[in-house]
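First, the structure itself, so that you have it in front of you.
Some chains have been omitted; the remaining ones sit where they do in the full complex.
Chains here go by letter, A and B, matching the order in which they are written, and residues are numbered from 1 within each.
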Amino acid sequence: MKKLIYLIFAWAFLINAAIGMSEDTPISEATAECLDCHSAIHPGIVNDWQNSRHSKISPKQAMAVTGLARKVSSDTVPENLQNVVVGCAECHLLRPKAHADTFDHNGYDIHVVVSPDDCRACHSQEAAQYSKNIMAHAYKNLAGNNFYLHHQRSIIGKTEYTDGAITFKESDDATRAEACYYCHGTKLKVTGKEIRDTEAVGELEFPVIEGWPNQGVGRVNLDGSLGSCSACHTRHAFSIEMARKPYTCKECHVGPDVPAYKVYAASKHGNIFSAMNKSWNFKAVPWSIGKDFTAPTCATCHISLLVNEEEDVVTERTHQMNNRLPWRILGLIYAHPHPKDPDTTSIRNKDGLPLPTDFAGGFASDYLIGKEEMQIRQEAMQAACLNCHGSSWVKGQWNRFENTIKTTNAETLTATKIMNDIWQLGYARGPEKQSSPFDEAVEKRWADTWLFYANTTRFASAMGGGGDYGVFADGRYHLSKAIMDLNDWLTLRKTMSVPQQK
Amino acid sequence: MKKLIYLIFAWAFLINAAIGMSEDTPISEATAECLDCHSAIHPGIVNDWQNSRHSKISPKQAMAVTGLARKVSSDTVPENLQNVVVGCAECHLLRPKAHADTFDHNGYDIHVVVSPDDCRACHSQEAAQYSKNIMAHAYKNLAGNNFYLHHQRSIIGKTEYTDGAITFKESDDATRAEACYYCHGTKLKVTGKEIRDTEAVGELEFPVIEGWPNQGVGRVNLDGSLGSCSACHTRHAFSIEMARKPYTCKECHVGPDVPAYKVYAASKHGNIFSAMNKSWNFKAVPWSIGKDFTAPTCATCHISLLVNEEEDVVTERTHQMNNRLPWRILGLIYAHPHPKDPDTTSIRNKDGLPLPTDFAGGFASDYLIGKEEMQIRQEAMQAACLNCHGSSWVKGQWNRFENTIKTTNAETLTATKIMNDIWQLGYARGPEKQSSPFDEAVEKRWADTWLFYANTTRFASAMGGGGDYGVFADGRYHLSKAIMDLNDWLTLRKTMSVPQQK
């Protein structure tokens, strides 16, 4: 029996060896000191790291990889980082002066919040691409847009009921951090210091960070950089496997406003993933279509470096995720070509509102990509599709998708025409009376049409090729119903000569 | 080390050998030619096939299997197919004259869309059974029923808002293909030919197919056959494993109208599947209860050939999936005994409408199966249950299920009585005024009651034995609420003497 057990262990070791991990790459002295305490205090963190590639390979070893398999995109990595594994200290001690939360911790200048600009040391291309990703700007794109803030307040603000009317007070910080900015990212700020009595070594001083914790995609970090790599490469596992599985995207893309995961999970692609993924290779770089996986996940279409059987590049890796997206199917309030600039706060529609479309359905075209760029992105996306589907299949699917953009925009226009009549007739107070278009019951019903039902219909088309979810689950059934409800609401008030609001 | 790695490879080979695959079965010359180009162009397709049983075994070898394990149900298979693996050419070259999309492709008469009548060459029983399945007729059963088309138009039609009224224009082809007919299946039609400039070999001519792509269960194929085997046995993997997992059914059975997957996933059976299925055998034929799996998936109860420990047959395989279904729990508008004929367009209720029930809750019994057939089907279904549950358990569960059919039908009747009053009093225009009963706001609220809430309640009962999902998630809570909403809507109009519509 001993022999067999030995055999098993030997085998496990060889597998490790085969995938390029070395037991010999040293841990830095600083990291060793961190581990001394933290492996007992934070076994969850330390174990994640120990299972990660970061704990097993030095940047120098990683840079020795040539060709498409190379994961470190920086041409140079700081000398002192090159020959040790990427441990606690290697990240949390980087660029101490750049981070407002740097504090003395047992003789080291530690910062709590590691940022994309830290990761940039080894992953410069990814950091550079991500900074141009609209997601990196998700904080400001919401918090810096007065029009969206009206909407935000009507959703997460505090209601007051007085004299038969509902008014909305501003939401508090904690609610904002837990609601919209959980995904969009909070703006971090050091507000002071505090002494904590730690079990391990008694009293220690730590920075107090407003907006913490947060792992939102557009987090404003304490070094001024934007985003959080751990939004997808979760914390100390830094796992490419996890980022490539659709559960990661689900964290922010599942609700009725952006139901990407939900419609994917009910699609043919999602079915194949759910049924078969246990035998796929989620760690291979590059990622080989057919060999490593047999149906796309979110990452496949939007991010990953894909190759075919002959190791020809099918699509380049990108962390600027709209590189393959001609259309933005999230309606604001209509679906539209993607914005040119990832910072969308400067966009103005023809009515002067900070919206990529106007209420009549027109595009704020000066701020949006043109036909040529749309064509380039469409082809970048379709390059992946064509490895499993004939071109008539892909063309047929795409035509339906673009038709769905057109028809859902048309339905949004119908809803908006009714809403306009309601505003014109004075049954609700809208933008023309300098009032929020989102804070009355009938306005919320209108918001349902474009925020939930038109969006869901488009997401079902884009990620599922259509199907039941685009009809009965927050889709067309509900879109047409909401339009009828708006008309029913107005008709009753017109019929009964309900007095108009002041 | 080399030795051990050799050992691992040797082992992998032996496992392949053990499950009956042979490296020696030849690939036909025609298929070899397909693979020459397509393994590079379509690695996703080719890999799926290479991993499939079709790529590893010839029909002759498959026919040599005796007893319950045999998968090829045809007694004879065309001579030329018998001794090669089932490759590209074996299916896409079959019956070229029968397919309207047959075209010359490098000297071969290829057709794009492989149909059940092609698969019938080896799988004749399954094809024959499926043709009697109501799902095979899903296209016509919708597109050929004027009453349902009213409903369809009120959901996916184009709204127009004029003079304070909403009207519905006909939906376009692309929307229909992506919405209802994604699941029901499109009607395929060759509309012409086009020249495409292919990367591999320059200009080639291909047929242009209207309604393509589609994998709906009732697709009308270019050889006139109905259905798409790849709706469940996804494309080139032809996987029994995938078809047996519930994710496949989810593609069409998850929305609030038919939430089979949703309620299953929250059921005891679904729990066991989710937690334990990674160690089940999804490929075994026959499928042995307890040994291969410990809780049913959709396929277990509705389709699969099941045996017990002693290899006694518990239920026969059927691809006529209503073989074990006495009741049709999808309310149209009430749940009812299953139709006799899978083509339901000839059904007329007592009011002459093409519906299996009338608005007062009566059954169109001439067109529906009788008590005796219902009993046979009930016993066929329960035969599976009884392998894990005592007969008092099964009886108790079934009684509740039939009670739920009764009570949800009763609630639908309450809702319909209110709707009738609304029509009678002229607050909406209904069938008696030759108007669609689905195109006004209050009518949509009525449709919610039977289409979503009564259905969800019944599905939760049938596939979950009840539970939270049948109460709070689109279930009884919402059913009773919608009934009260209908009454509230009517009461307000009566109280205020709202003028009736013309």
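Criterion: a residue touches a chain if its C-beta (ideal position, glycine included) is under 8 Å from a C-beta of that chain, and two chains touch if they have at least 3 such contacts.
Every value quoted in this text rests on a predicted model; they were computed, and no experiment measured them.
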With 2 identical chains placed here, how many copies of the sequence make up the full complex in this file? 3
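Assume only the chains that are shown with their structure count from here on.
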Rounded Å distance between chain A and chain B, as computed from the means of their C-alpha atoms: 33
Within their complex, state which residues of chain B touch chain A. 1, 4-5, 8, 39-48, 51, 112, 154-161, 164-166, 168, 172, 174-175, 177-180, 182-183, 196, 206, 208-209, 212-213, 215, 234, 237, 239, 241-242, 245, 247-248, 250-258, 261, 278, 439-442, 444, 451-452, 492-493, 496, 498-499
Per the touch rule, the chain A residues reaching chain B in their complex are 10-11, 14, 17-18, 265-268, 270-272, 274-276, 278, 288-291, 294-295, 308-310, 386-393, 396-397, 399-400, 403-404, 407, 410-411, 414, 417-418, 421, 461, 465-473, 475-477, 480-481, 483-485, 487-488, 490-492, 494-496
